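Take a look at this one; I'll ask things after.
Note that one protein chain is taken out, while the other chains of the complex remain in position.
Chain naming follows the written order as A and B, and within any one chain the residues start at number 1.
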Amino acid sequence: MDLESQKRILELTEQNGAENMLVILGSSEGESAGLSAETVTAGDPTYAGPLAGVSLGLRVYHICEAEIKDEIPSDLYEEQVGMMEMVMDVDSIAAEMQNIRSQHSKF
Amino acid sequence: MNSVIKAASYVLMHTPDMIIHNGSTPATERIVAPDSEFLKKLPASIRSYDDVLAYAPNQTYIGNMTPAELGKIEQPWYDKKIDAKREGKFGEIMPEDEFILLMQICDVFDLVLLDKDFVAATKDKFAAGPAVTPEMAARVKEGHDAADIAKLVEKEHSEGLYFNGKLIGAVKRAHDIDINLSAHVIHENLVSKAGSVLALRHLVQNAGIDASEIQYVIDCSEEACGDVNQRGGGNFAKAAAEIAGLSNATGEDVRGFCAAPAHAMITAAALVKSGAYDCVAVTAGGATAKLGMNSKDHIKKGMPTLEDVLGGFAVLVVANDGVNPEINLNIVGRHTVGSGSSPQAVTSALVSNALEQNGLKITDIDKYAAEMQNPDLTKPAGAGDVPLANYKMIGALAVTRGEMEKPALATFPAERGMVGWAPTQGHIPSGVPYIGFCREEILAGKVKTAMIIGKGSLFLGRMTNLFDGVSFVIQANSGDSGASAVGEAEVKKLIAQAMKDFAMSLMGQEEK
Partner (left out) sequence: MSLISGKKTIVIGDRDGVPGPAIEDCVKAAGADVVYSSTECFV
């Protein structure tokens, strides 16, 4: 994940408390979604950014996961994400996200 | 009258040492994790020049294979070698030593100093290159002592130039205080300029014109040149035109991240159609920062570092000759400030809105060239298959609009699109790699209409959160070339030559 984003996530989590945070991803496929999710839970797996070795354990979901999609007005979701959802492998993304959350998310 | 595409050129420059020393990913890693496994494994992951020549997407880029032929080879492509040629009908793949001399001849301020043994060993080879003119070869300067070069790098803030892992030169900073003229910036800018010069020289050859015929050059790369008082002052275009010998040209730089080439093509077409100029070249060199950009992922997956070439291209847009494919400026797609950022909003803005205004459907366009990134490079990096995702989106939009039946979605990418073959050099993949093939396919009657789509991540500059993109349509010439057109015999000759070129390309032969 971009180093500036990692820095902002760290600062915002310190300001607001990890329990109040939510991270939503828009990655195009499972593996990159998993890497971003890992970064905001277990820490930066590439050991390059400010989140290296920092386990924030944040709640993290992909925009296409049912838990998130169900809370968004369906017309709006369809307009903003609908067609991209047809292109992406949502099952693989959801499985990867579930896997990371079960291991590293504290909330 | 619409302008036409007279020629295109495509060049790659293999710069293995620059991956390590100038790529943004390795450079960042040296700062944040200097002892990392990645940095240890990087040198051994870099391919040789011969391997880079034998890589099918690279042979496609310079025109020795068609995208359709590339698509027939099973992915991934990096573990399969094909017939390796330096030259193709669109351009060449230049080795690093010659490219460093090309950088030296592009330097007009005594900023590039090379080792004298290196210059002596390389200058004849450089002069014999397929696109190097005697005037260019005459610009090569003699070298310096190795100790002087080492001192420049160690003590004078110069950027090192390396070949086969050995320090063979330095790019000096152009000012002691001004960071806009730092050695890093000068190096990056000279690389971009040199790639553009090479592309322009091949363009002149491919078009069969005299260099003096080009009146205007538009550079659409992603670098900025200027000093502290005008950081992006610009005109890479004129700087490259000077070295390429385009004595009658002036020019300008068009910027817009990866969308810039499409913006530049529309600008060029408009300038020609308006009558302001008759002969405009759109050009771009490559970006050193993007060398090895995703190499961490490539290495982690046991692959070679595949982002090992700089890219360049040039397209010649001229007044209608009654033969060459036209740029139809009535069909211009625009992602506007108000378009919205959702993928379907972007695709509608760039594709269906422009077509609809002209009473056309998505299925009325034979071929789409959106972002032609090579999936070998992007899939392991988590970006997926970018061209395929674009085709799926365009197809899905056609279904949503009732212009196509849903079952046709499965074959849409293969029928209306192609696999990607361009290196992830930002602006380089953005629709334009297809223009060379597109011209030939239209001349041969295989394709009637093609839409070129450029998309750019403006948000990376932190001046806006907006995305951007534009598109335009290339179509077969209507044959109505007006009073000043070439004669019928000339038209027949051009068509015959185009048919011959196309047939040769189908047979996989190199056209000379």
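Assume contacts are C-beta pairs under 8 Å (C-beta built on N, C-alpha and C of every residue); 3 or more make two chains touch, one makes a residue touch a chain.
None of the values given here were measured: they were computed from a predicted structure.
Only one of the listed residues, B:341, B:357, B:411 or B:478, touches the absent chain: B:341.
When the whole complex is considered, the residue among B:225, B:266, B:381 or B:435 that touches the unshown chain is B:381. In the complete assembly, the contact with the undisplayed chain comes from B:258, out of B:258, B:350, B:418 or B:453.
When you scan A:25, A:42 or A:97 for touch with the missing chain, the hit is A:25. Listed by residue number, the positions of chain A touching the unshown chain are 1-2, 4-5, 8-9, 12, 16, 20-29, 32, 36, 40, 58-59, 61, 63-64, 67-68, 71-73, 76-77, 80-81, 84, 88. Interface with the hidden chain, as seen from chain B, comprises residues 258, 293-294, 340-343, 371, 373, 378, 381-384, 386, 389, 424, 426, 429, 457, 459-460, 465-467.
The working rule: only the chains that are shown with their structure count from here on.
Centre-to-centre spacing of chain A and chain B amounts to 34 Å, using the average Cα coordinate of each chain.
Those residues of chain A lying in contact with chain B across their complex are 3, 27-29, 31-32, 35, 46-49, 79-84, 86-87.
The touching residues of chain B, when paired with chain A in their complex, are 28-29, 32-33, 36, 296, 342-345, 347, 381-384, 389, 392-393, 396-397, 400.
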